[in-house]
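Comments concern the structure below.
Omission of a single protein chain aside, the complex is shown with its protein chains in their original locations.
Should a chain be cited, it is by its letter among A, B and C, assigned in written order, with residues numbered from 1 in that chain.
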Amino acid sequence: AKKSDAGTGAAQSNTLSPAKVKIAFVPGGAHPYFQPWKNAAQQAKTDFGLGGVTYNETAGWDQTKQNNLLQSLAAQGYNAFGVFGVSPDNINSTFSDLAAKHLLVASLGSCPAGTTDAASFCLATDVETAAYQAAKTAIQQMGGSGNLVHLTGNKTDSNTQRRIAGVQKAVAETNGKVKLLQTVTDIDTDLQTAQKAVTDLLAAKGTQIKAIVNTAYNPAVASASAVKQSHLPIKVIAIDDDPTIIAGIKDGSVAATVVQNPVGQAYVGAYGLMKLAGGCTMTTPGVDIDSGSFVVTKTNVATYDTQREAKTTQLKADFDSKYLSCK
Amino acid sequence: MSAPLPQPDPTIATGPTSDQQVAQPRAVRTLPFWANPRFGLLIVIAVLVVVFSSLRSSFLNVDLTIVPMQADLSVFLVVGLAQLAVLSLGHMNLAVPRMAAISAFVMGWCYQHLSVPLWPGLLIGLAVGATVGAAAGWIITTTRVNSFVVTLALDFALVGLVSLLYSGVGDGVAFNVHPAGMDSLRTDTFSDYCMGNLCGPPVPLIVPIAVLAAIVVGLLFRVSRVGREILMTGSNLRAAELSGIPTSRRIIQAHALSGLLSALAGFLLAINSGAFSADIGSSFMLPSFLGPVLGGTLLSGGAVSVLGTVLGAALTEVIRTGLNLLQFSVQQLNIYIGVVLVVALSLDRVRQVVAERRGSRS
Amino acid sequence: MTATTSSTATAGTARRRRFQEVVRTSEFTLVLVAVAGFVVLAATTHGNLLHGATLTAVFQYLAVPILVGLAQMVVLGVGQMNLSVGVLTGFCSMVAAWLMVQAGLPAWLAIIAGMLTGAAVGLVNGVVAVVTRINGFIVTLASMTIIDGLRYGVHGTATYQGYSHGLVSLGQGSTLGVPNAFLAAVVVAALVAVFFRRAALGRQLLATGGNPLSARLSGISNDRSIVLAHMLSGLLAGVAGVVEVALSGSVNASIGDDLLLPSFAAPIIGGVALAGGVVSVVGTCLAALIVRLVDVAQAQYSIDPSWVNLIVGAVVLGAVLLTQIRVRQRGSRR
Partner (left out) sequence: MKFVAEKLVKTFPGVRALDGASLVLEPGSVHAMLGENGAGKSTLIKIVTGVYQPDGGRLLVDDGAGGLTETRFARPQDAQRAGIGVVHQERNLIPEFSVAENIALQAVPTRRGFVDRAAMRALARRCLDQLDVRLDVDQAVGSLSVAQMQLVEIAKALAVDSTVLLLDEPTASLTGDEADRLFTVVRRLRDQGHSVVLVSHKLEEVFAVADTVTILRDGRSVAEAHPLADYSRQEIVNLMVGRAHADLALQSRRVDTDATPALELQEVSTAMGHRDVSLRVQPGAILGLYGLVGAGRSELVRAVLGLETITSGVIRVHGKPARIRNVGDALRRYRMGYVTENRKEEGVFLDQPISRNVAVTVWQRIARAGVVRDRDERSLVEIYRERLGMRIAAPGQLAGQLSGGNQQKVSLAKWLAADCDILVIDEPTVGIDVRTKAAFHELILGLADTRIAILLISSDLPEMITLADRITVMSEYRIVGELDNDHDYQATSQAVMSMIHAGTAA
């Protein structure tokens, strides 16, 4: 006979005071994108009076290792998790495993593939929208016609598939005026691979290309410097606001970048988790919340952060008003 | 026709024995039991467990440490066995990751589109893995090209094929079906099943599958004729051929076994992680070598150690989990893993040398 | 093979035999494949491949694969392996960049330091392998994880950019139409070739790889050979690292992640035996070139990488089978 679930797990009291909440932020691996999480987490700790936060990026882009890490953190007494799942296709199992142990999980930065979400909520960039925006910006920069190239990461990742879909959607809207010349995948593994691929691309088709949309970090860095060096009139749309990219915007080698909201993800994510621990429930469990994406060009490079902070404040307010129901 | 063991034929003059018994070399004391490399590995693991659990009591937490460790270990044990199957020949199988991926695709597809039950689906997957492995073996024997080159090329071909299959035939990059039994295989341990007050041990349900695989592979190489002939082929191909061993067939069989075990590893990983997806197997390459090589299996072929593979895989799992619990940052973690590995193995080496000294002094 | 044949006839047959031997070498096959690939690419892209910019791109990014392949080849020569080649390349890049950006060292000094870092790590690998007698595979596996950690330790996940403009323009420039980076790789390859062909030390390395017992009985120190090979391997990885720094103008800790397999593929496809005792500099370089041509083809034809992988794999397997069938038909074995 199978033992019922009732007895398993520590009989956790339904409500935890913020001081009892220990949140672990677990990105998929070491990546510049996640660096703001560290400070945001600390900020959340002081602002909300949390019992503890940690940031651990040792997963190394390997779902098994990430699961391992999550279990270790749980064993260490962390009771709430903000996780960027390495593999969106498998991450729901990880989430439900944690939930089964009465631990709270938020999916941060990336949502599980498919329609269901076993985490309490997902606070992430809507990657399809972000890619769509990036492509729109590119099309605008190109003057509405010409050839576009899309550089991105691991093809067997459903987020990549969504990005490809986003770019395709924007291109389709031009009714054939803009042609998606090529989508290059799998070049985000390391910087050198990206550099090599971009150089080859420019050598082969440099003169035909009017803009490059990047939806991954290393290709963005690589295409910015390669275009600059080749003196071709190609508009580069980068991703995120790593210092390198922002420097590129300022010196003109990058036409625009699509910035996401990692700070908001970590900070508001921590807030949501704290509230849930305190006895609130999600009005729609597993809801997907867009943390926002912002197009940054030379004109707003100085000010985009204010816009982003406003979004974060808005998100926090939305949690109180829309997403959470508290007794 | 079964011929009996050849007996000394009385009609044959039996050489020296007709004079007198040959003086056999006086047997001096042989190596002490603790000279066995497997024993050293066990000690290293035990020491690490003690160290980690005294530093972090949560290392012994059943639900959060012990159970997940067993589940991971099961996967990496089978991955290691998949590599071991061809290391026995002195070959390598660089396509282990993608043999797992292609089999996982076929299994996922069968579950999703044909609604095949869990276990028959596994059998289909194993058959696919074995077939791909056999193909690798066949190419190696007919062309006599280095197994490294052949399996590397095969890996390339399969990487492409798998991703094309998922985007073409499958739905994106994963199958999200959960055939009956898959979820309980993932989440349950034997302690969830009770007879009255008597519950099983906290062992995940997939562990027996891996253990069974290890036992079968162990027996194959230890007692079966085919396994021994594979080892002899690995030990000295020319001598094997001149001893009447059908070496080509044995090479193909060893590679087929490797493919089959890769498929099993893919299945176990899919169970553990909850979906049959395109990235199954992509993390298998290094662990596949790690277990066997740490366990004392040489890359040169002719000898394998299944028990060593179990211990080698366990060692890596213990180090990683323990260091995870100590919460190092990413760079420290890697540094410490490397250092622990070198130090542990050096100490093991010292033990071995001491043992050999003892053994040769009568 | 009798001694009675006249000397002129022997010279003739000897020449013919030499020629046949050359034809049968894997280097010759690789030359054929490379030339064929190049011609097909040039023809089907309407000569685009022969444009200055394209050619430069092709050869610029050939430098690092060649150097990394050589770094692996050196240790394969003594019958060892070096799993740390890839991460070490990245680490040396990061060290050189760090020295320029953070420590403010002049470029030439940073470059030397980058290469010496590689050699030092290699030396440690070799000494550990020799002293502990642990399999080189495991030693370098451990050092691979350690260096992986160190590599991220230098500058986290962030990217270094905008260091020495002189260095970058040198790295990206050309001399007489030949990219400097490629030139550097070729010079290094030539030095390695001379080392293994002519230098007494190089021959000792190969003796160790070919038959360690025999080498020992002939008074060669296998330990020294192994340490030396690892050190050379590290040095070559260091050279690859600094070439990368000069060539790309931006480096981060991800560099080297995808170099491990190529580092094995180039020498092994180039005809180097895993068992040791044989090296082939030319083969390694040609194999790297062939792999590079595949990248180029992908960009030129805009092929989905999945198809590229599938086609490359299938073509290699097919070629391997075909060669064998050809050899079989000629009826010559071994």
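Basically, a contact is a pair of C-beta atoms (placed from the backbone, for glycine too) under 8 Å apart; a residue touches a chain by one contact, two chains touch by 3 or more.
All of these numbers come straight from a predicted model, not from anything done at the bench.
Engineer: Taking the whole complex into account, name the chains on display that the unshown chain touches.
Structural biologist: B, C
Engineer: Check the options B:131, B:236 or B:346 and report the residue that touches the missing chain.
Structural biologist: Residue touching the chain left out of view: B:236.
Engineer: Among the options C:122, C:210 or C:267, which residue touches the chain absent from this view?
Structural biologist: Of the candidates C:122, C:210 or C:267, C:210 is in touch with the missing chain.
Engineer: Would you write out the residues of chain B that touch the absent chain, in ascending order?
Structural biologist: Touching the missing chain: residues 2-3, 5-9, 11-17, 19-31, 223-226, 228-229, 231-232, 235-236, 238-246, 302-303, 356, 359-362.
Engineer: Please output the residues of chain C touching the missing chain, sorted low to high.
Structural biologist: 1-3, 198-201, 203, 206-207, 210-211, 213-221, 277-278, 331-333
In this text, only the chains that are shown with their structure count from here on.
Engineer: If every chain is a node and each touching pair gets an edge, what shape is that graph: line, ring, star, complete or other?
Structural biologist: Per interface graph, the chains form a complete graph.
Engineer: What is the distance in Å between the mean C-alpha positions of chain A and chain C?
Structural biologist: 37
Engineer: Where does chain C touch two or more other chains at once, residue-wise?
Structural biologist: Each of 152, 304-306 in chain C touches at least two other chains.
Engineer: Find every residue in chain B that makes contact with two or more other chains and list them.
Structural biologist: As it turns out, chain B has residues touching two or more other chains at 163, 167, 330, 333.
Engineer: Within the complex, which stretch of chain B touches chain A?
Structural biologist: Residues in contact with chain A: 56, 58-59, 61, 63-65, 68, 72, 75, 162-163, 166-167, 172-174, 176, 186-188, 191-195, 199, 269, 272-275, 277-279, 283, 320-321, 324-325, 327-330, 333.
Engineer: Quick check: in the complex, which residue numbers of chain A touch chain B?
Structural biologist: 1-3, 8-9, 30, 54, 56-58, 60, 62-65, 67-69, 71-77, 87, 89-90, 92-94, 97, 100-101, 113-114, 154-158, 161
Engineer: Inside the complex, what are the residues of chain A that reach chain C?
Structural biologist: Chain A reaches chain C through residues 30-32, 35, 155, 181-182, 184-186, 189-193, 195-197, 199-206, 218, 221-222, 225, 229-230, 242-244, 247.
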